[in-house]
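Please see the structure below; I have some questions.
All protein chains but one are shown at their positions in the complex.
Coming up: chain A.
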């Protein structure tokens, strides 16, 4: 046990920790801990009042036990008591305990807030700092509510100590991140910006962090910070390293502050003022120059700090993307790092170059490093560096080097780490498609992909190759020949069997002239793989067989024999059995003409955004999103988590019923080059029609959209968390609509592409509510009327209240539950003016239409309405109580909602209050 060097030692604590460390087994440890817990409990409960020291010691022990990973369910009160001690260590341990074991017990929060308030008012900087740290560490909403208005005044007060200002700035930043709405901006904005001029560099650093965070949210309010930041930066980069005394870190002048200021400037475009702009350019040049100077120290800290500033400066240069000379210089400097002996620098250089590759000014310069990057892919020992090399190759790829890059990636794939294979596969597939001049190369590349990394080739990839082969008749013969050859390998991946089956089924006739690939040979080759494949692949092969019957009458009997065998007709899998039965029957009774019509070659797929690209975007998108179809984020451009998934079905519900007809995102029409990895939307903005949306809050059927051409009607029904919506598209004109498509930003299947004049087609959407949501899905409709392409977007009325099940309950039950939902956030109340005449019967009908049960005789005032229901989502059920109080004299309503979830209360209140 080491001697404690300073301060007070808590010997009892040290002994306890030592005991725990000496425990030979987990059981012994638990035994020792339980003994200690019993001891502490008895001390806390004992008659003898504990002195501060003992209290501190025991609270500290509890903290230690908690940090070991055990639950602690007492001691909170003692910790809170410590907060009011005027002895520093007692207070500190109290605060530490509170910070680590936040307890939502409301009594305690009140006591804690009280203690914090006292410390903030104490004018003792050490105590004030402890209190501010506690607020930042806990950072809960309650704390934000209690202190958000007080902290700005501490921050900008003239007599506040520097260290307290720093704490206050960062505390405010922390609260702003989690409870933006509670941190008022306004009169102190200008004074906060002014902190960038402070004498104390520590204060400036903390203020720069705060301003960056605030400026990201409301850039206009903090525009004045640009000139101050540039001035400050300029003073730092031109200073001699000794000027800044202790803020010089290993001979680098204030690296933290420099990086913060450069980050702050990234919230804005290049400065408009010419003088500021040229001063900033000078700063950036100086930073680039300094990076070239010989190092002032051999320590890694020196080079890290210097290069940290350099990389941040380069990031700013890339962000501005306006100074070609700086961009090219940055690129060359990064080029030197590509071969640096420090792995970290190689990694970062590869990463930064990725962004440089997308700038038109530096794209060509980046390309000159291709050999170095390919070499990195082959020789780097660290997988994360190789991953960056793959990213950079992808980013620098264009028509001139696509073949080389794709070939290198393919050869790397053979030995690539399993963790990054799928991503490489997607990248190769995208590049091969994007830069294919010659589609035979494309087909070869994809088949190679399947051969090398079949397990990592996702459905999107092999769907896509088939879409392209079907759409391009110049490559069909080649594709048939190539898959035929590839299938001859003794062991081939199931994905290859799928592609092979599909392509030979469609285009086997193109190679049937050669006796080596005669119809019978083709069939036997495919059928030799049949028994090794999974059910979906077998189903696909059966479809290929029936296509063969049409293409090659000479093998009809062979195939019929296969279909007729017990292993097909009596297959345990119902889908396979059904296909075998139906196909066999079809081949027996249909005439050649009918067969030819039914089994005609697939029509070209509509051009749309590559589904692979969408998948890669998803992979690269924010990974913390739960299982939502991210596609919606691209289309709506909003990042709100609305969790609702929908699938459209037509007829059968089998997952592999027509596996190729997938469409997850509507065609964006955007060039592939743009927006490969970014999240932003590239969809041309179409006005979203939502004027009729509110009408559907309390009813399920009606017309959602109508213009001179098209009328869209809806019929919907809901049960628990599931719903079905029938969408009717009516052509109001006497002319055909061509290439009609209606796609949902979630998941949808195309409708009939043609709507005759005066006709109506129907689409069915199946809806499932996963958890509570705010955003409604968008239905995007495209069609050609006459020559013109029409684009319509309609917000579908799928709202949270549709998933209500009404609940009847007695007056007593109601009030009991009402009380249970007593936490302030659970209640949302709104007082609003009546927009319609205040009719009791109409109001009743609306509340019933909203989905809740109307409870009679519950409210003592008969004029009030009281309702109850349960929202069903897949994950949870949320009970809801509502009360609507009309005031006919004032023509006002008061609506109160209580549910167990604050977001639900808010949403329901917003929806319903618009109805009266």
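The rule is simple: a contact is a pair of C-beta atoms (placed from the backbone, for glycine too) under 8 Å apart; a residue touches a chain by one contact, two chains touch by 3 or more; residues count from 1.
Convention: contacts and distances are computed from a predicted model.
Chain not shown in the complex: UniProt lists it as "AP complex subunit sigma", one of "AP complex subunit sigma", "C2H2-type domain-containing protein", "TATA box binding protein like 2" or "AP-3 complex subunit beta". Within the set A:44, A:64 or A:818, the residue that contacts the chain not displayed is A:64.
Among A:128, A:228, A:305 or A:742, only A:305 touches the chain left out of the display. Across A:292, A:384, A:875 or A:888, the single residue that touches the chain missing here is A:384.
The missing chain lies against chain A, touching residues 1-2, 4-8, 11-12, 14-15, 17-18, 21, 53, 60, 63-64, 67, 69, 87-89, 92-93, 96, 126, 129, 132-133, 136-137, 139-140, 163, 166-167, 170-171, 173-174, 177-178, 201-202, 205-206, 209, 246-247, 249, 254-257, 259, 263, 266, 301, 304-305, 307-308, 311-312, 343-344, 346-348, 381-382, 384-385, 387, 622-624.
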